[in-house]
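All protein chains of the complex are present and in place, except for one that has been dropped.
Up next, chain A:
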Amino acid sequence: MAHPVQWFIWTVYPYLMLGSFIFGTIIRFAFYPASVTAKSSELLEKRRLMRGSIFFHVGIIMVFFGHIVGIFIPKVWTDALGIPNEVYHMFALVAGGLGGLAALIGMLILTYRRFSDVRVHMTSTLSDLIVNVSLLIIIILGLSATFIVSATQPEFNYRENLSIWGRQLFYFRPNYLLMLNVPLLFKAHVFFGLAIFGFFPYTRLVHAFALPIRYIKRRYLVYRKRPQL
């Protein structure tokens, strides 16, 4: 093994983080379901939350779906459909860029708010602060990986190595050699992103799993009956 560190980071570390993600989620919902909340601080500060939260959430949802497409749709499929690489790339840059920018603006506002607003800051836990800062870092890394690398190394196409490695993770045969020549910014983004997955279920981020979809079809009034003999 020529690159033990690289091997560890791209074959073992992802499974540690994803394992922690799954394990934590199960534990959280099975044993601490009452602790899952949106952890809103809207009661304490409202104006900056409005801008920050809407920008961030809309942006991050766009970015999320962008990542799904980028990782799970192989290049051969789009090639078969006759979509030229340049068109795909432009589309990814524009849509991903817009989503990423929205998320970045939102997160900047939210982070500033969390550290500068006395009420919000004093009622934050360490975990809230870590989540805030790491989301800011991952968004900045993601945006700079996309834009800086496409400017400086236009010949680099993540769909020929990074995405393939990403898919390989899901059938448990990741080839770390694919990651060796990936630019550092991309590597950092992936590394840090996996870390966020790792601590996701132990923090406030877990509220993403509490999305109340059932409300859409539910009747308005809810009665609960105590079981009787």
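Here, contacts are C-beta pairs under 8 Å (C-beta built on N, C-alpha and C of every residue); 3 or more make two chains touch, one makes a residue touch a chain; residues count from 1.
Note that contacts and distances are computed from a predicted model.
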| item | value |
| --- | --- |
| UniProt protein name of the chain not shown, from "ABC transporter ATP-binding protein", "Rubrerythrin", "Nitrate reductase subunit beta" or "Heme exporter protein C" | "Nitrate reductase subunit beta" |
| Which of A:A2, A:A80, A:V118 or A:A151 contacts the chain that the document leaves out | A:V118 |
| Residue, one of A:V12, A:I27, A:I54 or A:I83, that touches the chain absent here | A:I54 |
| Residues from chain A at the interface with the omitted partner, ascending | 33-46, 49-50, 53-54, 56-58, 118-119, 122-126, 129, 207, 210, 212, 214-216, 218, 220-229 |
